[in-house]
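What you see is the complex with one protein chain gone and the rest in place.
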Amino acid sequence: MSQSHRLAKGGLIDRSKPLSFTFDGKTYKGYAGDTLASALLANDVQLVARSFKYHRPRGILTAGSEEPNALVGLRAGARHEPNVRATVAELYDGLIAQSQNRWPSLAFDLGAVNSLLSPFFAAGFYYKTFMWPASFWEKVYEPLIRRAAGLGKPPVGDDPDIYEKAFAHCDLLVIGAGSAGLAAALAAARSGARVILADEGPMLGGRLLSDKRIIGNQSGLDWVKATEAELVSLPNVRIMPRTTIFGVYDHGVYGALERVNDHVATPPAHEPRQRAYRIYAKRAVLAAGAIERPHVFGNNDRPGVMLGSAMRTYINRYAVVPTKRVAIFTSSDEGYATAHDLIAAGASVQAIIDTRADATISAAHDIPHFKGAKILRTLGNKQVQSVEIELADGSTRILDCDGVAMSNGWNPAVHLTCHQGGRPVWDDKINAFLPGNLPAGLSVAGAAQGHFGLKDTLADGFRLGASAVDDLGFKAPAIAMPDTDPESLAHTPLWRVKTSKGKCFVDFQHDVTDTDIELANREGFRSVEHMKRYTTLGMATDQGKTSNISGLAILGEASGRSMAEVGTTIFRPPYTPVALGALAGHHVHKGFRPTRLTPSHQWAEEQGAVFMETGLWLRAQYFPKTKNESWLDAMIREVEITRSKVGVCDVSTLGKIDLQGKDVGTFLDRVYTGTFSTLPVGKVRYGLMMREDGFVQDDGTTARLSENRWLMTTTTAGAGKVMAHLEFCHQVLWPELDIAFTSVTEQWAQYSIAGPHARDVLKKLVDARHDISNEAFPYMACGAITICNGIPARLFRISFSGELAYEIGVPNRYGDALIRAIMKAGEEFGITPYGLEALSTMRIEKGHVAGGELNGQTTPRDLGLIKMVSQKKDCIGKHMSERPAMLYPDRPIFVGLKPKNPKSKLTGGAHFLDKGAKPSLENDLGHMMSVAYSPMLKSWIGLGIVKRGRERIGDTIRAVDFVRGTEFEVEICDPVFFDPQGERLRG
Amino acid sequence: MRIPCPFCGSRDSQEFSFLGQAGLKRPDPNAPDAQKQFHDYVHIRDNKAGVTKELWLHANGCRSWITVTRNTLTHEITGSEFASPLTKEAAQ
Partner (left out) sequence: MRYSVFSIVEQAFKGQKDWKPVWRYPEPKAEYDMLIIGGGGHGLATAYYLAKNHGYTNIAVIDKNYLGSGSVGRNTTIVRSNYQEPGNIPFYEHSLKLWEGLEQDFNYNAMMSQRGVLNLYHSDSQRDDYARRGNAMMMHGVRADLLNREQVHEIVPFMDFDNARFPIHGGLMQWRGGTARHDAVAWGFARGADSRGVDILQNTEAKQIRVENGKVTGVETSRGFIKAKKVGIVAAGNTTRIAETAGLRLPIESYVLQAFVSEAIKPLIPCVVTFGAGHFYISQSDKGGLVFGASLDYYTSYAARGNLPGVEDTIEEAMAIMPSISRVKLLRHWGGIMDMSMDGSPIIDKTGIDGLYINCGWCYGGFKATPASGYCLAHLMATDESHPVATALKLNRFETGYVIDEAGTGAQPNLH
């Protein structure tokens, strides 16, 4: 049977492009222009899903993004996407879809047993049970609940598609390209303003694609085409179909999702699947239309029950008649339009059941017409077979049909107006919520503002489009209002059929019924928010687009309050669900964050270096000589060679700040604990920097290159923080100081050359006119030099390793050449490159503080650096560093730690206990901050903080690492393990 | 959110970092009640619900510290200027 429900002609599908697709493994045919839903209906597939809680059979309720029922899994493998609304999934050739939340099959779902148990599963039942015994929750109840819930399956593996982020700017953003949106865009565009017109669908036109209307002297469709053509011709207009404005953010920022390639099987090469935009709009017009309301009556969820407007969409736009013998259930004159279109499509209208006894409209043809009547329930199994109706006189009868078309008035799509906290306001005249407080710069046109008639939507659009851009100084030319064909929109909603039989669903997707809402009220959940949260009404993937208002009405009725008194919950972004991948864009995998490479990176790669992440940087961790050399062996070798001969290390990642001006000395005196104004030109000094709260934030060296030019270095991790801090200090605290500074971290490549032969190596590189002898260029000297025949460089005689050492800086572009030159020059001295492991070991041997110690919780006093804090002046943090707790004698103090057995592998993060002391917070003496195996001491060593540590040097305590299962006796010692007199670095 | 930078113009808030209340005066360490003053300076904030003046750094822009007038109830921004009075003067 091929497309039994497809009309022979009409519709906006392209019959020249037949497409083939599968649903649950069965192959069907459709046409270009179909959605999955319209194609399924064309093939008379009515059962497409199972509900969340009761696993009830569900069909297709709507023809738009508000669909609560028809959620399917789309595509296969790594492209599988769960919970796709079949009503907006555009058909393409080869589309594969599966039904969800059923086992073993959609037609025979064992989960439907839940439906039989439904008397027990009232709203909130789980809050009242599953408590005994306590341990059963995780073991028994919860796994069962979790397995039963959850709808679609998660995708498996890496998404093969790519996503993009983009930005767009405009004077006016028009949201929705129905009659109001098109009119607004046209009016604004003719003024020359930059206009973006976005619509979630692939075609412009909105309801004009679904209802046959007349505008001026042409059909609604022709008017859409003409308007679109004009907009396309204007250079100041950008039309964005398949683009959902999903959120409204502060200051005219709109989140948008463009589905670039969801309508094809796979995106063309180099094209993204979707693109997430931030649209910056000076003004916006919301023309998102309205969503028709279903009725609440017995078994209203059975496949075949559909919104009337959706039925017209399927007929007129997709040339599909969803069901062929239809009962119209209406509280609105629009039900009659549905009847008209059904008959025009050759379907049979079994009856019009109008809930209004006083309806003035008459039914066309000879359709049975019942006023003041209701449908009590549908009958059937996986599709409606008949309905039981109650007539005005109270009598009931069974009416044969295979579908029901519901029209119960419309809800303006106010969702986006809530995103800035706006609360919709009930309007008794239209029986719906209207936008409340609007986001700045946004106005609402057409049906979204409760102006449902075509004439009104057009008038709204022209007026608001023009006024939005006039507001910005444009002059929008007047547009004459075209005539439109008459329409009848009278309605009196019926919120539920009280005499219903069977379950009456309010929220289809979450299986929330009218009695659930009554129960919530009975139990005191009277606030709309309480009711929503207790019953989960409106919390499904559709955010209650078709259910909220009926739910509120039933709550109001149960609690004796009007709709205005009950109020409404507000809608959150996104308007419709957005793929996480789209919001991440290219920031996935290695692209999650930038990777910063050091100047010697390429060279280090050539050497087979092993790299490690330090913040955004990749740094060489060690340089294995052979493939099998472990990090420990490599580190030991690198340290031994550096300490006995010479080694080189890339230290370019340290932050570098170039400071100039006559007040730099004064400035540094205020931001560093020590005094810098007295530093002579050509000298370097170590500096310690506190936060204003008295804790250390960073350390480094600052060199005075000339009278008014200084170069500060910071830690790698602290570079950005320190820069912002200094800028704060200058611009906010002391703007009167004559200084200027900028970060030059990435402008300079810098290498540390360390070891007894450091000077020998350097001599081969430094141009001969510079004297770098110990006398001419002593420890802590610095200066501008040239190397390798005139290349400008800076030389600093500073040492982190404790060896005779220099740091040499060159403009970044020479960084690669310099490392190669250093290695070449050092060859005869047996030079080795060393990585972070060796660097760290050598600084621990020397007791220098670094990352583990500068953790933001330590003071200069804690770190044994109180001598670095000048008592002669104020500086940032000085005052607060003298609070009582900071002077408390029991405070853990920085010390060295040596294991009794040198082979005991100390671990960072171990805590200290006295011998015999039981583990407790009171007995906790401190913790190990840094550890290393010291090739010099042939022992593991550590740095840490110990309560009263300085007074306890020589004591033996325990380093306990519960989480690694180790415990060692360690002796508290001075943190400087190697060359305590510092003779080597002055050599 | 869009932040009007007095140097660069209106920019996405993502380019900025936020520090907090503007107009706090770093105390004189020699004041007799310096201890209390420093405590308040470092820790106590108005945390006003309404219009505030606050410091932002145009970190991924011109690196100016700016004082932004913003309503913490609505996020509405009604002004911004350089935090440094000298820069402000020079700009005028």
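A and B label the chains in the order they appear, each numbered from 1.
Keep this in mind: contacts are C-beta pairs under 8 Å (C-beta built on N, C-alpha and C of every residue); 3 or more make two chains touch, one makes a residue touch a chain.
Since we're looking at a predicted model, the values are computed, not measured.
All shown chains touched by the missing chain in the whole complex, by label: A, B.
Taking the complete complex into account, A:Glu613 is the one of A:Asp93, A:Asp483, A:Glu565 or A:Glu613 that touches the chain left out. Touch with the chain that is not drawn comes from one residue among A:Ala32, A:Leu151 or A:Met203, which is A:Leu151. Considering the full assembly, A:Pro574 is the residue among A:Pro574, A:Pro624, A:Gly700 or A:Gly755 that touches the omitted chain. Residues 1, 12-14, 17-20, 35-36, 39-40, 42-47, 49, 52, 54, 70, 72-75 are the ones on subunit B that touch the missing chain.
Looking at subunit A, the residues touching the absent chain are 52, 79-83, 119-120, 122, 125-132, 134, 137-138, 142, 145-147, 149-159, 161, 163, 165, 247, 249-250, 253, 255, 276, 278, 419-421, 515, 519, 522-527, 529-530, 533-534, 536, 540-541, 543, 572-574, 577-581, 583-585, 587-593, 595, 612-614, 691-695, 697, 851-852, 855-857, 880, 883-886, 907-911, 919-921, 923-924, 927-928, 960-964.
Convention: only the chains that are shown with their structure count from here on.
Separating the CA-averaged centres of subunit A and subunit B is a span of 28 Å. Those residues of subunit A that touch subunit B in the complex are listed here as 249-253, 278, 280, 440, 692-693, 724, 727-728, 730-733, 735-736, 874, 878-880.
Chain contact summary for the complex, subunit B toward subunit A: residues 1-2, 12, 17, 19, 26-27, 29, 34-35, 38-39, 41-42, 55, 57, 59, 63-65, 75-77, 82-87.
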